[in-house]
Each structure stands twice: as C-alpha cells, then as structure tokens.
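Left out: one protein chain. Kept in place: all the others.
Let's turn to subunit A:
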Amino acid sequence: MQISGAEILVRSLQEEGAEYIFGYPGGAVLEIYDAIFRQNQFKHVLVRHEQAAIHAADAYSRSSDKVGIALVTSGPGATNAVTGIATAYMDSIPLVVISGQVATPAIGMDAFQEVDMVGITRPCVKHNFLVKDIKDLAETIKKAFYIAKTGRPGPVVVDIPKDVTQALAEFAYPDSVHIRSYLPVTRGHPGQIKKAVGLLMGAKRPYIYVGGGAVQGGAAAEVTELVRSLGLPCTNTLMGLGAYPGSDPQFLGMLGMHGTYEANMAMQNCDVLIAIGARFDDRVISVPEHFLSSPKKIVHIDVDPSSIAKRVKVDVPIVGDVKHVLKEMLELIRASGERPDAAALADWWQQIEAWRSRDCLLYKPSSEFIKPQSVVQALYEITGGNAIVTSDVGQHQMWAAQYYKFDRPKQWLNSGGLGTMGFGLPAAMGAQLANPDATVACITGEGSIQMNIQELSTCKQYHTPVKVISLNNRYLGMVRQWQEFFYGTRYSESYMDALPDFVKIAEAYGHVGMKIESPADVEPALREAFSAKLKERLVFMDFRTDQSENVFPMIRNGKGLDQMDLPPHMREDDAPPANRDYGNLC
C-alpha cells in the first residue's frame, strides 16, 4: 500500500523508537503534522521557539541514551533552529533534526519561507540531507539516525520539501544501513593500547584527564575502574563532569579556565597524562606551548582522529571508542598485575594534597549579600547531589560546575563548546521528559534565562516541574568580570536595567515564583521549592546575589595552567587587584 511521505517519515520515526519529538508547525510541515495527529505512538512537544525545540531534544539525548528528535518548518523555523544545532554539534550530541522545505519546483525561486537549510547548517552538522525523491525518504531517515549516534556523535539535519511529504510511495524501513564512505572505528590499535599501559606503569606523576567523550561514549564505569584500581588522580572537563564521581577524593575537580588550583597544577606538572575523550581545547589547556613546557608523555584516546594532534602533539594516539579501549587497557593491566611506582605515586599525592589544602574554592561568606556559590552548595545538599542539573552560560555555569559535585554521567547538562545562553530552561524540560522521576534543576542567571524564558509556557503545557535557580546579580556577570579585570571596570552594556519581576512572570505562566534576597532565606527557600508540596510544580527562584562576586580561579588569555588568578585568600599579599573598584556597581 502506498502512503504519503509524511506518513513514511512518521513511521520511520516510530521504527527508531521515538518517544518524544520537539517541534513547531508551519506551512512546509503541515502534512507531517497531520500524520503526527493521526498517530499516538510518540508524543510531540510544542515549544514556543524553534531554538528551544533543538535544546530540548538535545538535553533529552544528553540525559538518556537516545537520539533527540526535533521538527521545524522551513525558512525562519529552520534558521531559528541553527543555534541549537550548532550547540549540539560542538558538544557531539546525537540529534536528528527534520526541517520542512518548500516544494522541489519552488526551490531556488526565493519562495515564501524558503532558505537553503542544507547550505546554512553545513558547517555545524555532522551531516545533512535534502530528500528530493520520496523513494529515498525512509533510507535517509535510517542513515540520519545511524550517522547521528555512531562514531563521534552529532546532529544530522534532514530537509524535506513539502511535495515529498505529499507524494505517495510504498513504505519499507531498512533493517540496517551501510555507508561505504562512513566506517567509524571502534577498536583501538592493540599495539598502541599496550604502549599506553606501559607508559602509565612507568609514570611517577600520572594523571587522568576525562572529557565529554567519556560521558557520550558510556565509559564512566571504565574510567572509574581505571582511576580507582590504580589509585590515580583524576580531573574532568566541563563536559566530562560526572564521568568520574565528583565527590570522590581521587577527583581533583574540574580543570581549565575556571578549574580548581589542584586540577590545573596537576595537569601542568604530571609526567604521564591519559586523555580520555577530551580535546585539549583553549578553555582547558589555554596555551599549548606553555602546557607542553613541562615535559610529559601524553596518551590520547578519542573516537575522532581529527581531535588527536589538533592542538597538542601526543606520544600515543589511540583512535577508538573510549569504552572499548579502556576495557582493553583494564584487561592488560589486570593480566600484568603491574602497578605504577607506589613511592612515586605517594609523593605525587602528597604534592596534590598540598595544592588541594589551599582550598581554592573558598569564598568569603556574607550575612548581607547572597553568595552565588552558597546557593549552588545549598542546592547540592538539599537535592542530595542527585538532581539532573542544566545550566545556561556565564558565571552561574562555572559556579554550578565548581560547587555541585556530579557523581553520575549525564547528570550535568550544559553548552560547553558553543556556550549558548538560553540553553538551560529548554534543556531542563527535555531532561525532565526523558527522566520523569528525576529532580531537574536549571541553574541560570537573569541574562540567560531571558533568552528562552518563553519556554515557561511549554513547561506548563507538558507538566515539567523543573526548578529554576536564577542567580540574579543584575549583571551579565561573566562579561562584567572580564570588564573588571581587563577593561578598567568600564562596564559597557553589561548591566541590565529594567529587569522584570520574575515572580510575577512565573506566576503569569502558571508557576510558582520566589524572590530570595537574604542569605538566611537561601536554604529554607530551596527546601520549600524541593519539598513534596511543590514536587509537581515548576518553581522559579529569583536569588538576588552579590553583584561583585567573581569566578576564581581564573586563567587569563595567554597564561598557562599554573598561572591562575587566584581567589583573594590565596594571594600572597591578600590585597585586591589594583583596578578592583565597585564604585559604579549598582
């Protein structure tokens, strides 16, 4: 029996096990929406802006093992989706984004709501397709899912012209797909794996550096076993948080621009580094030359060969699925019974503990102003460290990463690569739908939240009782911090005047709003928001935080990992920087 292209698409998504798709209808996708109306196997979530559809689908994937699915119309629907697609691309998140397109005869005619979606998204997708013939539709969808989730995952866009959704064809969904030009590697080279183990066993100052690849690659258990069985120190990148338990003593905290003192010092001073699904990016190692100025041997395990030797030349490159490679390494280690030099390792730990004892995340408490760090700490306590936490981008994101200890992978969802403000709320929504029983908190700021605040409406419609923790300092905090440090306290356009009453906004959308202005109210308010009474409600918490707080440690542009700007209590003279002046802070 022949069915329409729209029905073929819907049936294909069903075959892929779709549970939720996130989208927004429009002219070019009306046929598809009609086919969705006539099925009940998966649910459609109607967002309020297409960017949010992609972030929600993205977080749905980040917080589960599934591929996220989004559906947008042609033209503005498609362009609105681009920021979300680029976000997923930078963080290697498997997504399939279906975009409507004008009918094939109209392509190139500057038709109403026409945009070259394949052209626009080409640099920010793993792959994309324009389906010109209905006969190719089912196979293209199969390929899209296969490409999105295999190898280094990423978003795949499938652009479908309206006439293809209306045409008729027989439906047969392929069982498998073979793409001769796409053969992702899984197993690492055995010789290289052996070399890596050899290097590790000879190490005096070993260090395990774990990135988002270990989270996406499902390798947290293997990472944990490697680190624990050999008693090694471990750090996670912003994207890797949760790959190794954040509350474990062998964890030195996040590294990088706002990493902990001990994590960064160990990164600079280790002699054998095992990089697992991480890519030595600029926010992590800063200047490659400085990083390499302390001699070290580097093993780099990554599924994407182009991540290896991109910024840093390594001694033992291993291309392969991190989970597979780590399993083989663990087997070799077990079989050999070898361990790194115990005395040297003990010395190394002694050095690390000395760094750690400087307590770089210490901040001065205040009874007058709410310290943003204290809100994250209280959130950690009250949620028992169990919440799925999403964040937006800025100071609050760094404080969330520093002070909430993530023990599980896929528990921390943030836009690490692209740094997309507006990610947090739609992401919380997507994560809540993927994990209906989980507590989901979105740590945000008054700047970021306003970039997708309209999604409060979607949260109401779909009963996603996420808790929004807004650290409201009336400033675009990270911009303000840079202006304080590097632009002579000229706070150009980083102060937001005329902020709305967020409590009223929350209430207007049918949610619960809270305004918290005193440090003494932080904990009670959080307890109430996370109480059984409000379990089914979205609670928007507007914390009025200290405007002058900065994120420390910090590595300035051009500085090395061991050249951090330290928090006041760690500075030798303990004096504030000369240009520190809050005179014109409001």
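The definition used in the following text is that a residue touches a chain if its C-beta (ideal position, glycine included) is under 8 Å from a C-beta of that chain, and two chains touch if they have at least 3 such contacts; residues count from 1.
Basically, contacts and distances are computed from a predicted model.
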Among "Peptide/nickel transport system permease protein", "ABC transporter substrate-binding protein", "Sarcosine oxidase subunit beta" or "Acetolactate synthase small subunit", the UniProt name of the subunit that does not appear here: "Acetolactate synthase small subunit"
Sole residue of A:Ile147, A:Leu241 or A:Val512 that reaches the chain not shown, by the stated touch rule: A:Ile147
Full-complex contact with the absent chain, from A:Asp34, A:Asp304 or A:Asp341: A:Asp304
Omitted-chain contact residue, chosen from A:Ile3, A:Leu30 or A:Val118: A:Val118
Contact partner of the left-out chain, one of A:Met109, A:Ile179 or A:Ala346: A:Ile179
Touch residues of subunit A, complete complex, unshown partner: 118-119, 122-123, 126-127, 130, 147, 179-182, 304-306, 309-310, 313
